[in-house]
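A single protein chain has been omitted from the complex, and every remaining protein chain is retained in its original position.
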Amino acid sequence: MTSDPVLVVEDLTMHYATRAGPVRAVDGVSFSVERGQSLGLVGESGCGKSSIAMTLLKLLPDNARLVSGSITLNGVDVVPLSENQMREHRWDRISMVFQAAMNSLDPVYRVGDQIIEALEAHSASAPRDAMERVRELFDLVSLDPSYIRRYPHEYSGGMRQRAIIAMALACEPDIIVADEPTTALDVIVQDHILREMQAIQRALNMSMIYISHDMAVIAEVCDVVGVMYAGKLVEFGPTAEVYARPIHPYTKALMSAFPSVRGEKHDLATLPGEPPDLLDPPSGCAFHPRCAYATDECRTSIPPTAKHGDQWATCWNPVADVDSE
Amino acid sequence: MSTVNTQHAAPTGLWRARLRLASQSLRESWQLFARTRIGIIGLTIIGLYALLALAHPILMNTVWEPRTYDPVVGYAFDETQQPAPPSLKHLLGTDPLGRDILSQLMFSARSEFLLGLLAATVTVVIGTAVGAIAAYFGGWVDTLLMRLADIMIMMPAISVLIVLSALIGVEHFELALIIGILSGFGATGVVLKSQALSVVVKPYIDAARAAGGGHFHIILIHIVPNLLPLSFLYMMFTVTSAIFSEAVLSFLGLLDVRMSWGLMIHTTESAGYLLQVTDFWWLIFPASLSITLLCSAFYLVGRSLDEVVNPRLRSR
Partner (left out) sequence: MNGSSGISNPPSRTLISAVNLSKLYPVSEGWFRRDRSFIHAVDGVSFDLARGETLGLVGESGCGKTTTGRMLVRLTEPTDGQVLFNNESGDLEDIAHLKGAPLKNFRRRAQMVFQDPYESMNPRRTIFDTVAEPLHVQKIGDHSERFERVSETLSMVGLTPPSSFLFRFPHELSGGQRQRAAIARALVMNPSFVVADEPTSMLDISIRTGIMQLMGELADQLGISYLYITHDLAVARYMCSRIAVMYLGKIVEMGETEEVLRNPVHPYTKALLSAVPVPDPGADREPVTIKGSVSVPVDPLPRCRFYDRCPIADDFCRDNDHPPLEDKGAGRLAACHKA
């Protein structure tokens, strides 16, 4: 496969300035997403997943500081862009489905009108074409066209999430960032939406970054997965390989902590403790206080990268065979 | 752990924790409050008037000779003509009856504060009770209290007070009670109810019920404390409306009060000086300015407390 990256992120570091000091929410993260590929970001809450998403779109709160790094979107580094310039990229090239998306529709406007407004802000299409496009979009996300002229409160949770996805797709972006889009939904509705998102992504050959805390959802949706811990990517690789043989003890622990409805009922492994406070992350490898394999090196020094094919992890004591560097 | 130990550890530990929470939230609230300039301006004005009120009895007992400076029955024998313009002995001049205006102003400040605080306390006690009870019980209790509130809100306070003061003698104390009742059963009660509604749906209310807690326990322990910040905010607004109503009623000569800012303007008016502002400015400006300043001061403090209490209003 020839490499055609839509998004290249290099050494991205973003801190939140607080009275107690900087919160290192994104700490030297690098990855790239190919055209048509879907990347999953997984990890416990507070590991900086949403912060990465917000940074990619440059939709950051006032106390956020983009310390270093580059975000290359279709060959353009968006980090130095002004808010006005960035606005042209948002929706057109990169768009987003937020974590609390269910509440991000404006309750006083009809859903169709909200999508048309987004469309008109980004293209010079005539109102009639815009309406046509909204119909197409509703069709794409399996919403009944009669709902175009209804208000958000008339929608169920799942339908609202579909409308949000339709809106994110409105300008045919190259890449869509979805932050826990189904976390608040019931399994059956989640299943419908996951399948639709996958189908749309394939049909439009769009790239996607899918953020979730649920290993199973990531397994179903993503070609490539990045595991986050304490603001850093600690493991990265093709989903099949990472799930088959995780290198990082954190990845392994996450996977075995999930109860499963299928197959043998295995004992649940507990992952002791909680993710660290990013104001003052542990020294060395941030995972060492919770890691069963931790040694002195882990406590004092930043771990090296351990590789296996396309898969890599930053760990002193990998739990799977790795190639020596 | 020995029993002796725990018996003492429990209460002291609890009180220490409660104090810690109180001081912590006070500190945080103060920081938020201090960031809004209007609040500080309001607080400064209130502080200045409080100093004036406190200084009055001290001055009367030391440098001010009561026969000359008494705000009600004094007479400035040292002036040949009344009202006398400001002089070194009478910094703000005298009124048409020969009384020292600065002394009147300072004496009244104290009663304005007492009036405001009493009215605010009555309002908040009633408003909190009404809000908590209406929200907690709902049903016909709620309907009854809210219809009552509608009546209170629809009645214009000033006209009610005018009628009442014509029927019965109204002094500061009665005035404070009436304002407190009107506002407590009226607008303040409604606002506190809507806040209480957001508290009664919290699972900790259910948990208290599941524990076997009675109505009184739940209202007193769980609902009322969560209404206090908002109650405090509404106290400030009540003070403003109490001071203002007092001024209007005194100006109309409807209150049986010995001295107040409104009464000072009333005296000026009945002596026929009200329209000669340029020649007799000291008869009007000190009192009217004080009314305006103190009313606005409490309003400003209220506005800035609003930002502390309602996080959604916080500017960053």
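Read from first to last, the chains carry the letters A and B; within each, the first residue is number 1.
In the analysis below, a contact is a pair of C-beta atoms (placed from the backbone, for glycine too) under 8 Å apart; a residue touches a chain by one contact, two chains touch by 3 or more.
As the structure is a prediction and not an experimental result, all values here were calculated from the model.
**Q** Identify the visible chains that the left-out chain touches across the whole complex.
**A** Per the contact definition above, the missing chain touches A, B.
**Q** In the full complex, which of A:T13, A:T55, A:Q201 or A:T239 touches the chain missing from this view?
**A** Once the missing chain is taken into account, the touching residue is A:T239.
**Q** If I consider the whole complex, including the chain that's not displayed, which of A:A20, A:V108 or A:V261 touches that chain?
**A** A:V261
**Q** Mind pulling the chain B residues that touch the left-out chain?
**A** With respect to the unshown chain, the touching residues of chain B are 1, 3, 6-7, 9-11, 13-14, 16-18, 21, 202-204, 206-214, 217, 221-222, 225-226.
**Q** Where does chain A touch the missing chain, residue by residue?
**A** 44-45, 156-159, 186-192, 194-195, 213-217, 219-220, 239-240, 243, 253-255, 257-262, 265, 268-275
Here is the rule we use: only the chains that are shown with their structure count from here on.
**Q** From the mean C-alpha coordinate of chain A to that of chain B, what's the distance rounded to whole Å?
**A** Inter-chain centre distance comes to 53 Å.
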